[in-house]
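Please read the structure below before turning to the comments.
One chain of protein is taken out of this complex; the other chains stay put.
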Amino acid sequence: MQLNYRMRLPEAKKYVADKLHVSAFDLSDSTVMRNLREELDIGLIEAVPGMAKGLAAKARIADLLDIRIDAVEKLKAKLP
Amino acid sequence: MANEDFYTEAMAAIRACDREKATDVATRALAAGVAPDDMLKLGFIPGIAKMGDLFERGEVFLPELVLAADAMTGAADVCNAALPEGAGQKKATVVIGTVQGDVHDIGKTIVVAFLRANGYDVHDLGRDIAADKFISKAEEVGAEVIGMSALLTTTMREQIRVLEALNEAGLRDKYKVIVGGGASTQQWADKIGADAYAEDANDGVRKINQLTGN
Partner (left out) sequence: MSKIWTRMGDGQAVEMTSDELRKDMMEASEDAADKGKVPILEDNEIDKLMEIFSAPWRVIGVEPGHEVPLTKDETACTLVSSQLSSGAHLPISREAAVEVFERVFAFDTMELGWIDYSFKPAKPMVSLDQVSIERLLATTVIPILYGAMPNMGLYYTPDGPYTNPADLLGMMKVEEAREEEMKAAELCMEDMIFVCKRMDEIGADGIDFDTTASAGDADFLATLKTVEELKKTTNLGIEVGMSGEFILGMHGEVEYKGKRLAGMFPQDQLKVVEEAGADIFGPVVNTKTNKSAAWNVARAVTFVKEVCKQATIPIHANVGMGVGGTPMFETPPVDALSRASVAMVEIAKVDGL
């Protein structure tokens, strides 16, 4: 949100928190976020079989946050 | 014209980075009976000190600093020539360079300008200078001080080589060695056995003044 949308920190945290239906405070709570990331399937630190990884997770994040991620767009362009 | 007016004019000439004006005011002041050492101490030296301060504040820049140093040298030559033999303001001879393997020399260039402005006879070897070149030049010009710059954590170790080479040649005690550059610290200077560390250009002048008793 900062790098591509120039949002200052409070605005960026609020945007992401609203989209994820959590509080901005929760974004730094590793317990909340670990569970949420698993539930939303948007990528985990640990290697869990079957869960979205890399670009797959990024595509899901782009949808969830309603943002454009160039690498995801490039992938879509490659698909038949 | 009062002495104070000459001092003010001297400061203005340095601030204007104008060698011609600086030598002209020095010549006129001496002809009017102003003591040459007063002209230096009360006119030109405060002028160059002010330039150093303005440089550190980002209000004058490197080209002006270099030209001001040149104006200072011109004025000092006029004043020193009028002093009795041996009473001149000429300070020690300094050999300076960026160590071998390192081509960063902006900081060193600033130090050279500050030293020249403060009356030192500086021999700038440039960048990427091998240990033996520091020593041969110092021997050739009869230097009292060797200054070494190194920006990088890797190249600062080359400063040790110069000290080792001085030791091997039996010349370590003949020279005062000062180190500086981005990653250097007093701790580093102490560790490698240098005589001084310079935090920045002003500090370099201050430390060399101390090392050479000026």
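Chains: A and B, in written order; residue numbering restarts at 1 for each.
Simple rule for what comes next: contacts are C-beta pairs under 8 Å (C-beta built on N, C-alpha and C of every residue); 3 or more make two chains touch, one makes a residue touch a chain.
This one's a predicted model, so the numbers in the text were calculated from it and none came from an experiment.
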Identify the residue among B:M1, B:A32 or B:V103 that touches the chain left out of the display. B:V103
Determine and list the subunit B residues touching the chain excluded from the picture. 56-64, 66-67, 70, 103-106, 108-109, 112, 124, 126, 128, 152-154, 182-183, 185-188, 199
Tell me, which residues in subunit A touch the chain that this view leaves out? 2-4, 6-9, 12, 24-25, 27-28, 42-43, 45, 53-55, 57-58, 61, 68-71, 73-74
